[in-house]
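Comments concern the structure below.
Only a single protein chain was left out; the remaining protein chains are all shown in position.
For clarity, chains are labelled A and B in written order, and residue numbers in each chain start from 1.
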Amino acid sequence: MPVSGVVIRCLDGCADAVSGRVAAFKGLEVHGVLTDGQIVAVIESETVQGEVDLVSVLHEVEGVATVRLAYHNFEDVA
Amino acid sequence: MPQTGVTRRRFLKDGVLMPLALALAGGSISALFLRSADARGFYLRPPGAVEEGRFLGACIKCGKCAQACPYNSIRMAGADAGIGIGTPHIIARQEPCRLCPDIPCAKVCPSGALDAKLENVEKIRMGTAVIVDRENCLSLRGLRCEVCYRQCPLIDKAITIEARHNPRTGVHSIMEPVVHRDKCVGCGICENACVRDKPVIVVMKSPPLQKDYYEF
Partner (left out) sequence: MELSRRDFLKASAAAAAFAAAGAPLMLTGEVDAAEAGIKWGKAPCRFCGTGCGVLVGVKDNKIVATKGDPAAPVNRGLNCIKGYFLSKILYGKDRLTKPLIRKGNKMVEASWDEAMTLIAGKFKESIDKYGPDSVAIYGSGQWTVFEGYAASKLFKGGIGTNNIEPNARLCMASAVTGFMTTFASDEPMGCYDDLDLGDTYFLWGANMAECHPVLFSRLIDNRLKNPKVKIIDFGTRHTRTSQMADKYIKFNPQTDLALLNAIAHVIVKEKLYDETFIKNHVVFKKGKTNIGYGLEDKFKFTDDPKPMTFDEYKEFLKEYTPEYVAKLSGVPAATIVEMAHLYADKSRKVNSLWTMGFNQHTRGTWVNNLAYNVHLLTGKICKPGENPMSLTGQPSACGTAREVGTFTHRLPADMVVTNPDHRAKAEKIWGIPAGKVPAKPTYNATEMFRALDRGDIKVVWTQVTNPFQSLPNLNRYRKGARKGDGRFVIVSDMYPTKSTEVADVILPSASWVEKEGVFGNAERRTQQWFKQVDPPGEARNDLWQTIELAKRLGHGNLFPYKYVEKEIWEEYRKFNEGEGKDLAPYEAYTKARGLRWPVINGKETLYRYAEGYDPYVKAGEGIKFYKNKKDGGKAVIWARPYEPAPEVPDKAYPFWLCTGRVLEHWHTGTMTGRVPELKRAYPAAVCEMNPEDAKKLGIKHLQKVKISSRRGTIILPVDLNGRGKAEKGNVFVAFFDENKLINELCIDAYCPISGEPDYKKCAVKVEKA
């Protein structure tokens, strides 16, 4: 059950719009929109591949410049 | 799901707690409280404990010391103690050692991990209290706190008050609690009593002894 923290850098002035667009994504939680155009979010998925797919989709969202991984936990505790 | 090993769990804990702590407190201080006792570099052992290396070898994890403690201050360490799993330790912030005059915990230890012949509470050396966050110590900021001092069972010996002028107000004094390393037994009552959310005075592993020849 991987959990990751990501930082989405948006194009100038697009942060709020992007945050609206990604809010509905399954497995993504926006935790904050910074004044410098970065969005802090947490993504989770059933598998690591699921996370990779989600991040790929994020890259395609209008207004998103880059997505980088800040934290990744793939602990498998029963 | 496969069980992760101790090393894995330790890694994840470090990985989780360190960034969280950093983000929350902007420093490594809070990591000391969020993590278990070993975060300070040591476990606060009961009174009379021999040096840690020998302690780990001597302690048979019978739990008699914990049973003898009238305040339930002694608890048995969990898996995160690694090789020390099941050994007795004290989490001062929750329940410090109260320095019972007859030291019942040490008296009842069958293996010598705690020195059963210890008679004088003032000779105990569990650790040393240190003010680790001076900017958040109310006394050092000029307020009238000094709870650690007033509650210290070795008041005026282990902790004394050194007053100095408060230049900000110009007419008050700052009453600084000063820990004296040679007298502090490391009971943790100060840490427990500290009124801040995160105690600014904590029991650390005692620094090694050293001396020179100066007469002061």
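We adopt the following convention: a contact is a pair of C-beta atoms (placed from the backbone, for glycine too) under 8 Å apart; a residue touches a chain by one contact, two chains touch by 3 or more.
What you see is a predicted model; the values in this text were computed from it and never measured.
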Can you name the residues of subunit A that touch the chain not displayed here?
1, 3-7, 29, 31-35, 38, 40-42, 44, 68, 70-71, 73, 75, 77
Please output the residues of subunit B touching the missing chain, sorted low to high.
16-17, 19-20, 22-24, 26, 98, 100-102, 138, 142-145, 147, 150-151, 153-156, 161, 163-166, 168-173, 175, 192-196
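Just so it is clear, only the chains that are shown with their structure count from here on.
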Could you put a whole-Å number on the gap between the CA centroids of subunit A and subunit B?
41
